[in-house]
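Every protein chain but one is kept in place in this view of the complex.
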Amino acid sequence: MTGPPLLETRGLTMRFGGVTAVAGADFTLGPGELRCLIGPNGAGKSTFFKCLTGQLRPTEGEILFDGESLVGEEPHSIARRGISIKTQVPSLFDGLSVAENLRLAAARTRNRAETRAAVDEIVGLVGLADRADSIASQLPHGQRQWLELGLVLACDPRLMLLDEPTAGMTKQEVARTAGIIREIGRDRAMIVVEHDMQFIQMIAHRVTVFHQGRILAEDTMDNILADEQVRDVYLGKQAGAGRERSDA
Amino acid sequence: MDLAVVVVIQILYAVASLALISIGLAIIFGMMGVINFAHGEFLMMGGYAFILSYNAGVNFWIAMLVVAPVTIAVIGVVVERLIIRHLYGRVIETVLATWGLSLFLIGLAATVLGYHQKGVNPPFGTIRIGAYQEGGYTFFVIFVTLALMAALYVGFKYTRWGLIARGTMQNAQMASGIGVNVDRVYATTFGIGAALSGLAGAILAPIAGVLPEIGVTYVVKAFITVIGGGAVALAGTGAASSLFGAVSQAVTFLSRPVVGEVALLVVAIVLLRLLPLGITGRYFRRGL
Partner (left out) sequence: MSRNALGLWTMGVLSLVLVFGVPAIVETFALIDFTLFIAMAILSLSLAFVWGFGGILCFGQSAFFGLGAYTYAVAVINMGESTVPILLGILLPVILALVLGYFMFYGRVSDVYLAVITLAVSLVFYYLIGASAGEEYKIGSARLGGYNGMPSVPPINVPGNPSAAVEYEALYVPAAVLLAVVYFGLRALLASDFGRVLVSIRENEARTELLGYDARRIKTVALAIGAGIAGLSGVLFCAWGAYVSPTVFSLVFTAQIIMWILVGGLGTLTGAILGCVLIQYLATWLGETKIADVNIVLGAIFVAIVLLVPSGFVPMFARLGDTLMRRRGEAGS
């Protein structure tokens, strides 16, 4: 890796009562890097994201973004520093239209004309141009995922966190999502949590494996697939189960 | 020394009466997540049920300890069926609907019984403590409240019904999956909460008197105590009424009653800022 990392966590730990969801994770992401995060359900991936965005305050450990600590910051100020998240279950403004959703996200940092331009651009990028006036709650699931992707993008972040962006999508939709992510990943860093191995192969170079709140392995996709230990904790169990989804 | 004893008794009484007026509301809130804003009127009606039946010739204790809670339990079950049942899971709507019910009941009581105050003399006379006197009834209220809390604890913890009720409140779907009639558990719980409110209203009637609007003075204190206590009904009510009762009575001694009332409210405000889910949101979470 060249240059200082964009994101770095040291000994990041999150405990809930007696349960340790994240147990001392040391994670590093370079500028502009696209990384996939995999691991069995309950490995602590979503909790890890919530710590990064300030929705949870870690019990221990340090989070450095661009060299500055994020621990204890409010979600909105972390968002202003340039970290934006697509949550596992799409979190949208259900009563507003697609365009209004995007406008809200875009308007914080832009004036009126810029906002309009950004909305027009993003609505096309995520393939919702012909649905711009539809109310968010009326969109089918796949399009809701894209709209949230658009919201995240409209914040113009330096780091995007995508939690299961293809959950509940058809094969064609997954392929299209991979296209969108490759497109927007060209000029910004991204961490993607996924279960779908084919999808990960479409987008990622490096993959990090989470297991029981720790980082188990970090390597290229091919090497990860060949790793015995990884297969034991994760892939082996899933081999017969096909594509499994978690809602937790 | 005598003064110290009197002060302690008064504080105990303040705590007990706060717990007494809150416990019915707390059971309903803790077990069902429902806030019954007509709670004050349940107390008011309990007071009337007691005084009217006593004046009609019913034995004093039967009127207070049987007629009042049974009457209000019946009213409670009817209210649950007509209003509460349609609003489960919608806390704010329930507050608003029961607030409307509260107005309705005040108006009804005023129309039927008139706006003047009714009362009976408390029994037991007075007890001399050195240079001071204390009503014997004060001790009765403290004693009854303790007995009531103990009985509820035993009832929820050790009886079959208590187990079913607690299970249903934890996970209604699962309970109905194993054959529990969830509707009936809710109706029963609401009825028990209403009965406790009716009983509290009757017990306090000899001291406070009864008039159609008296519920308003009860409901705010009960509401604040229950929310301050949090979702764990018995432990929450016990803890919150101890804190609020002690503070307000202590301040009352140091200055005057109205400052005591204000102190109660201020403590409640600060408490909710520090513990946004009430006392049992942080402590005694595994209590009852």
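Chains: A and B, in written order; residue numbering restarts at 1 for each.
Here is the rule we go by: a contact is a pair of C-beta atoms (placed from the backbone, for glycine too) under 8 Å apart; a residue touches a chain by one contact, two chains touch by 3 or more.
This structure is a prediction, so every number in the text was calculated from the model and none was measured.
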Which residue of B:3, B:163, B:254 or B:269 touches the chain not shown here: B:269
Residue in contact with the excluded chain [from A:20, A:55 or A:212]: A:55
Residues of chain A in contact with the chain not shown: 53, 55, 74-77, 79-80, 84-85, 87, 91-96, 100, 103-105, 107-109, 151, 155
Interface residues of chain B (partner: the chain not displayed): 35, 83, 86-87, 91-93, 95-97, 99-108, 110-111, 216, 219-220, 223-224, 227-228, 256, 258-259, 261-262, 265-266, 268-269, 272-274, 276-278
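Throughout what follows, only the chains that are shown with their structure count from here on.
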Averaged-CA centre spacing for the pair chain B and chain A, given as whole angstrom: 49
